[in-house]
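Omission of a single protein chain aside, the complex is shown with its protein chains in their original locations.
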Amino acid sequence: MSDHDHDHEHARTFQPDHAEPTSDGARLGLALRELLIEAGHYTALEEQAVIASMQGASPENGARIVARAWADSAYKARLLANGAAAIRELGFELEPYEFTVMENTADTHNVIVCTLCSCYPRALLGMSPAWYKSSSYRARIVREPRAVLAEFGVTLGDDVAVRVHDSTAELRYMVLPQRPDGTDDWTEQQLTALVTRDSLIGTQRELDVA
Amino acid sequence: MSDPVFQVGQRVRIADRTPPVHHRVPAYAKGHVGVIERVCGLHGQPEKFIRGNGKPAQRIYRVVIPQDELWMNYAGTAADRLEIEIFEHWLESAE
Partner (left out) sequence: MSEPWGPHDLGGQQGGPVDLAEHDTAYWEWQIDAMVRLALKKGLISDFAELRDGIEQLTPEDYENCTYYERWAKSLAYALVSRGVVSEAQLEEKVSAVRARQEAEGAV
């Protein structure tokens, strides 16, 4: 799975996981899994197929959608009007929820959260970041978005309005970041490589033209 | 009934109630007034799936609330917004 995260100003530390999950909750999950497989509800092969399919999703899917929208204004219009239909046009599979794409502009910045449970379009973009699932993000981004965005290195002036989107029901969201200057003659492939996971969620605004 | 009850631009109030079942309205939004930004599709209500009875699929709306009306001492501009989607039966007209 390719990682399109470019360096941010803040440090990103990698926290290794336990090799074996020894917490009560993890053991419970593994025990439940074994019981279900032993009882024939599903097989290890089916499990592997589901995992492989989930691992095929990544932020690169979102990046390709963004690049197409930048390159093709008619596509962009369709994407903003009906996200799910436009995303499926490109051959991506989506679970059956409504999908809304919000466009960042010079005077608007969008950021996404699911305060109630961390809903995220995982079938398209892969696993959500750990911080997205954290109590701190979920609690604070609706109440003090500018302060939280500053922690991510995004500082917004008073000339930019912040729109926070809380996925409370059956909708999923993605941000369409602004196209960086100086990329007018770039190919879609080059444009795709610019787009990061965090810019699709809204905790990054400027994209690095590396 | 599948025709939307509310229209884009209409002022609505989000109900302030707490049914004793799984429901998808955050506490911070309850009782607040916003504006319909988008009329969305019909979706099965989570309250229905837990109870096993009750209402059929219902319309969802995107409601926009100014942040400085939602929070005391909000740190931001008057143009900052909070947008959430809410099921129809949680909304009433506030015009």
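Going in written order, the chains are labelled A and B, and every chain counts its residues from 1.
Keep this in mind: a contact is a pair of C-beta atoms (placed from the backbone, for glycine too) under 8 Å apart; a residue touches a chain by one contact, two chains touch by 3 or more.
Just so it is clear, the model here is predicted, and its values are computed rather than measured.
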Report task. Decide which residue listed in A:61, A:115 or A:192 touches the omitted chain of the complex. Result -> A:115
Query - Contact residue for the chain not shown (choose from A:94, A:127 or A:193) - result: A:127
Query raised in the report: Of A:28, A:81 or A:209, which one is in contact with the hidden chain?
Result: A:28
Query - Those residues of subunit A which, in the complete complex, touch the missing chain - result: 10-36, 39, 41-42, 46-47, 50-51, 54-55, 113, 115-118, 127, 129-131, 133-140, 142-143, 148, 151-152, 166
Requested in this report: Could you please point out the subunit B residues that touch the chain left off the display?
Outcome: 16, 18, 21-23, 26-31, 44, 46, 49-50, 71
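Please note the rule applied: only the chains that are shown with their structure count from here on.
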Query raised in the report: Measuring from the mean C-alpha position of subunit A to the mean C-alpha position of subunit B, what distance in angstrom results?
Result: 24
Query raised in the report: Inside the complex, what are the residues of subunit A that reach subunit B?
Result: 97-98, 100, 115-116, 142-147, 158, 161-171
Query - Partner subunit A, residues of subunit B touching it in the complex - result: 24-26, 28-29, 38, 40-41, 43-44, 46, 60, 62, 67, 71, 74-77, 79-87
